[in-house]
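I'd like to ask you about the structure that follows.
Missing here: one protein chain of the complex. Every other protein chain is in place.
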Amino acid sequence: MDIMKMTQVDLERISIKGFPEIIYGLHKTTQQILDVALKLDAANQPVMITKLSFDKWKELEDKLPNGFYFESSQIWYSRPFPTMKNGKVLVLSAGTSDYKVVEEAAVVCQWMGCQTDTIQDVGVAGLGRLLGKLENLREASVIIVVAGMEGALPSVVFGLVSVPVIAVPTSVGYGANLDGLTTLLAMTTSCSSGISVVNIDNGFGAAYQASLILKLMNQA
Amino acid sequence: MDIMKMTQVDLERISIKGFPEIIYGLHKTTQQILDVALKLDAANQPVMITKLSFDKWKELEDKLPNGFYFESSQIWYSRPFPTMKNGKVLVLSAGTSDYKVVEEAAVVCQWMGCQTDTIQDVGVAGLGRLLGKLENLREASVIIVVAGMEGALPSVVFGLVSVPVIAVPTSVGYGANLDGLTTLLAMTTSCSSGISVVNIDNGFGAAYQASLILKLMNQA
Amino acid sequence: MDIMKMTQVDLERISIKGFPEIIYGLHKTTQQILDVALKLDAANQPVMITKLSFDKWKELEDKLPNGFYFESSQIWYSRPFPTMKNGKVLVLSAGTSDYKVVEEAAVVCQWMGCQTDTIQDVGVAGLGRLLGKLENLREASVIIVVAGMEGALPSVVFGLVSVPVIAVPTSVGYGANLDGLTTLLAMTTSCSSGISVVNIDNGFGAAYQASLILKLMNQA
Amino acid sequence: MDIMKMTQVDLERISIKGFPEIIYGLHKTTQQILDVALKLDAANQPVMITKLSFDKWKELEDKLPNGFYFESSQIWYSRPFPTMKNGKVLVLSAGTSDYKVVEEAAVVCQWMGCQTDTIQDVGVAGLGRLLGKLENLREASVIIVVAGMEGALPSVVFGLVSVPVIAVPTSVGYGANLDGLTTLLAMTTSCSSGISVVNIDNGFGAAYQASLILKLMNQA
Amino acid sequence: MDIMKMTQVDLERISIKGFPEIIYGLHKTTQQILDVALKLDAANQPVMITKLSFDKWKELEDKLPNGFYFESSQIWYSRPFPTMKNGKVLVLSAGTSDYKVVEEAAVVCQWMGCQTDTIQDVGVAGLGRLLGKLENLREASVIIVVAGMEGALPSVVFGLVSVPVIAVPTSVGYGANLDGLTTLLAMTTSCSSGISVVNIDNGFGAAYQASLILKLMNQA
Amino acid sequence: MDIMKMTQVDLERISIKGFPEIIYGLHKTTQQILDVALKLDAANQPVMITKLSFDKWKELEDKLPNGFYFESSQIWYSRPFPTMKNGKVLVLSAGTSDYKVVEEAAVVCQWMGCQTDTIQDVGVAGLGRLLGKLENLREASVIIVVAGMEGALPSVVFGLVSVPVIAVPTSVGYGANLDGLTTLLAMTTSCSSGISVVNIDNGFGAAYQASLILKLMNQA
Amino acid sequence: MDIMKMTQVDLERISIKGFPEIIYGLHKTTQQILDVALKLDAANQPVMITKLSFDKWKELEDKLPNGFYFESSQIWYSRPFPTMKNGKVLVLSAGTSDYKVVEEAAVVCQWMGCQTDTIQDVGVAGLGRLLGKLENLREASVIIVVAGMEGALPSVVFGLVSVPVIAVPTSVGYGANLDGLTTLLAMTTSCSSGISVVNIDNGFGAAYQASLILKLMNQA
Partner (left out) sequence: MDIMKMTQVDLERISIKGFPEIIYGLHKTTQQILDVALKLDAANQPVMITKLSFDKWKELEDKLPNGFYFESSQIWYSRPFPTMKNGKVLVLSAGTSDYKVVEEAAVVCQWMGCQTDTIQDVGVAGLGRLLGKLENLREASVIIVVAGMEGALPSVVFGLVSVPVIAVPTSVGYGANLDGLTTLLAMTTSCSSGISVVNIDNGFGAAYQASLILKLMNQA
């Protein structure tokens, strides 16, 4: 249809925010994704595409510039930002089933220049696993806690450390879990008031926030 | 209105269930409550009234048989059942604000003949408080865990013990707590699968279930 | 991704809880499932995998140790715990459509060492079917009641017996059933206060709780 | 404000529907209520006002024509329709707390000319009470079943009779009851498919439907 | 699994309710459906199966007794009840998209012995279509109104007639329709108080209720 | 607290939007309201305050500039904009109980310079009342339809006219009405697609939109 | 089934509303769609079919009269109405993912005779894109704002212009977006009170409303 205009790429975002526009691939066609990716790359900006399904990536693989694809987390990026000296982000998860979201968070943190580590499968049903990692927890500057079901892990973790905790509810669960909505609401109403929360399965968002915090530390 | 019949008292319940009909006072008039109470008492059955507000109790005080009123938990009973020899119910709570529900559970357990104890204010935001009570936890035969907000405590407790845990969500919290609905759904979708849950603020229901479990132990 | 750590198996859970970690298969890859299963088996612990789809089982069949697969309930286990002498768990259901959840509960009870029986298809729309089984009901020590739709069966059953009733809402129904959420909420707000409830379709959780109750009886 | 027009009374409704406009008093001012009542009365139509609080009634008492006020159900009417010869409506309730809604239904049925009876407090937690009334149930032509909490009673009643059952969910309950919404949804998803349902606490609506059914019987 | 008992057929229902158990096919296996169907047929009872998908029917076609399959409404029945002399049920719908539910209601009414007619596609967006059918509306004894989206049709129809109206919300719509939940709630809170409502897409339930009303008329 | 800055008045809004900032009084203190009102008045802009309770108005009455207070709709304004020559807004309501919202819409339309009229109490339960006003409906340029409960009126009205219809759901109703949320969702999913909807009880918003439409007509 | 009547086409709608019945294709069979389309075409009325999937269109392509199919927006029409002289509708979107809804709105506007333009991908996360189009915004007579996720764009746009803004929530988003329900509710509770809202993804409804506004301008 002739009056339908082209996608607009926000090339100035990098100068305002320190990071470029990131392409959210979920509802876009491969052509729409490619258009934005090439324009960002042409402007010499690092490119990141999130929620890029394996099938879409296969279609795009030959047309995109050099880069890396992470299949579990459905992320592609061209090249990461330089690693920051100070601080570390730790991505923690309650269960093995949260793997994809953990990887999404970790990949984004690394891309944004964070020293990053992960500890998986330390949910509160077997507290020993978490308490055995207390030292690792206390070395981190920011902790991203990924959990599904009742979302209890961030409350417990935040009680054990003195740094910001960002909680990521996941859609792991069934029935009363309501596809993660219960997890989201539970984390938001945590008794460990002081946690902040991002959208369900939004490892990307938590990583972005964590990276901005590390950037502040490195500027200070 | 002449076709409106009188309340029916279920005097046979005690022979079927081992416990008499218990009067749920919330939506009843004092006259309706009194009618049932007197009929149960006349049949020589122990009487318990739950959700009996202080004002209603004041109206009824002189008309009811001898008994005990618990103001926080809004329970009145005439006389308890004999104490059972084996087992103990422990009522645990996340925060001081859960006091009323804890008392409701404890009063009902005692009335039904359970050895009963309580530990309050051991929420997961400061895990040390709970871990310091591990021995007490492991002495109990059944644990009732009362918690509001994100309702994480039952998940953690159940991971530490080998006995049945009954979770009572409370309406303590605000905003995303949705008057305890979030707590209820979170507990129901706990990663410590094996917990069972009762209605919001329903200390009575949890105590009833716990008492039936103790009765089984004492019959065995 | 190199910073993604391996799954952690909780080998100590059996000493704390009397039962080992049970593998929740729904969101895990077959590789993740196999890793945990083999580690538990190597530690000489009985292995159970729940929500293991037929397809995943087919992939794993040759790699797992000897065991049993239950297709309707999607459970695999290596070997059951020894049967306990005292008490019996009865799994009751409202309709034939609840079959899978009934099987899940029954398989888990048997695995955990419970004497177990089932009565299916005794929903309240034809009360005669239930009343005809009154003796069977009264022989049980714990009753698991599985029902979908409006979830009325546990309320009725609990009025007929003097033992603990654990209600399992199922997602059987449509429209206002809201995939079982209505059933869950209805059971939680039962007029037969004293019932406890587990998550939608969570036959496993109810069986776990029931087995712990039988264990108490056998220890007493 | 001058452009705000007067209330319009629907004086023709009685010729279309057999019954006049009924005044829903909840959100109206006493002046608005009185205007409509007097116009209906002037047109020689029987007048009924529902949800008329005691305070509003006190304000209106001297200005309204002769009539009857029912305090529990907050209904006022001037005079009933003549009683129909055939059929009987039975209003049944689960608990004493449903009293107000039962009275609302019974008063409206009587006003619309139905032979009417009530049985209260026969909830499913003690099934004996209901089964003891089986003959009364089977004499009725239409049964209105009023219940709060999990709303199981209509499902059970409908399985015992061969006549239409209209279910009225009430807001009796707390927590997961969600002010009657759970009851409404549960009744709507009843396993006794064939029940129809009206709004929460809407004894009036059920009575209206029941009366139309009796009218059909009397016309046939 | 050996402790899983067979399906129980409720052969006595026909003597209590005047109609036999009806087989709800949605969640049942073809074998489970067939078992019940053959037992009912062997007891010389008319058999009806609802929510029987085309694929399941194809599997069963040769094994079932003679009968009729209605593809749109997914109903199969062996033989209808004799037609009642008095009264008529009219099934009305708002839009062509409600076709399946209309057919379900009409088939069930005919099976239960009702004189039945349908008028489709008379939604309130073009009121002329409905007003042009006013005579047909006023000939009916009971009207089933099937509508999706905002569910306004029953409110309008009920204002035009003097007989019982049973509303069937459908899942026709999108977005704020919430798969018919909005329609259900809207119909339940209709300003034409006196309508009763059944579950979403539950043409069967409405037909059952309508048929019981016609039966009352024919018995009178 | 010293770092808490003063309220900011948006004096430039009138030049951008043609209308000044309007003061939403619900959550503001009288002092906050007064500050903004006086600044707008000092800038020679017409002032309007919405959701100004009677009590707050009484406190402010002597301090505000000359103006008009409408008690039902809780609006105060200093002076209206000049009346536009072309077009007319008609505010229509389903029931007398919607009075306050109708007045809010009408007052705002008049203030913004619209020729305005109202027709109340023409809900769909008695269609004759609406059809009797068809000419008035067809004289309007824009119609605001105010309705509670199932919110059917806008669907019906929009089918009868050829001009824009703006629907205002009200919180009139109870139970399944969910304080107007059902009404809002129902109107949004109207079969008369082409209606637009504003917030519950938001007569103001509908009037604002209607006035902008009339302004377009008068500019053309 | 013989009593199932044919679809009714509303041929008079064009004379009442100025536009013919528009065929909502989502739940209809191709045969039902074709019947209505041919009857409208035979009556010499322009035909439009919405939500016509590509597969359905392929089935119908040869049987429909000449016309145009828009694949993204799933619309087919035979011929547009003549273009109106005055005014312009601008369709604005927050993100590229909203493309389909934008096209739906634009196609419908053009069909109904509006001068139409679009600006896509100007969401509030990069405000510069929107502010750079301020002139285009201020040339429009009506603005349709299409946005998913938190739906902030209409609030911002409405603050920048003096014409009616119609907001279309889209289902673009995930998790807490609740398939667009959050977007719908957020837009409805906008701080820029005066916006009106249509159903989720309902570009058609917004375009219809916008076109009626342009028609008023052209009649004035």
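Note that the chains are named A, B, C, D, E, F and G in the order they appear, and that numbering of residues resets to 1 at the start of each chain.
In the analysis below, a contact is a pair of C-beta atoms (placed from the backbone, for glycine too) under 8 Å apart; a residue touches a chain by one contact, two chains touch by 3 or more.
Every value quoted in this text rests on a predicted model; they were computed, and no experiment measured them.
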Could you tell me which of the visible chains the hidden chain touches?
-> A, B, F, G
Just name the one of F:Asp41, F:Glu104, F:Asp121 or F:Asp201 that touches the chain not displayed here.
-> F:Asp201
Across F:Leu131, F:Leu181 or F:Ala220, the one contacting the chain not displayed is F:Leu181
Among B:Val9, B:Val102 or B:Ile143, single out the residue that touches the unshown chain.
-> B:Val102
Touching the hidden chain, out of A:Gln8, A:Gln115 or A:Thr189, is A:Thr189
For subunit A, which residues lie in contact with the unshown chain of the complex?
-> 13, 16-19, 22, 24, 86-87, 141-142, 159-164, 166, 184, 188-189, 193-199, 202, 204-206, 208-209, 212-213, 215-220
Footprint of the hidden chain on subunit B, which residues?
-> 70, 95-97, 99, 102-103, 106-107, 110, 116-122, 126, 128-129, 172, 174-178
Sites on subunit F contacted by the missing partner chain, in the whole complex = 1, 3-8, 10, 12-13, 21, 24, 26-28, 32, 36, 169, 171, 179-181, 184, 199-202
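The working rule: only the chains that are shown with their structure count from here on.
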Chain-touch separation of subunit A and subunit C, in steps, is 1
Looking at C-E and E-F, which pair shares more C-beta contacts?
-> E-F
Copy-to-copy rotation for subunit D and subunit G - C-alpha atoms, rounded to a multiple of 5° | 180
Interchain centroid distance [CA atoms averaged], subunit C/subunit G, Å | 49
Chain-centre distance (mean CA atoms) for subunit B and subunit D, in whole Å, is 35
Multi-chain contact sites of subunit C, meaning residues that touch two or more partners = 13, 24, 95, 126, 159-160, 174-178, 184, 188-189, 199, 202
Let me know each pair of chains that touch one another.
-> A-B, A-C, A-G, B-C, B-D, C-D, C-E, D-E, D-F, E-F, E-G, F-G
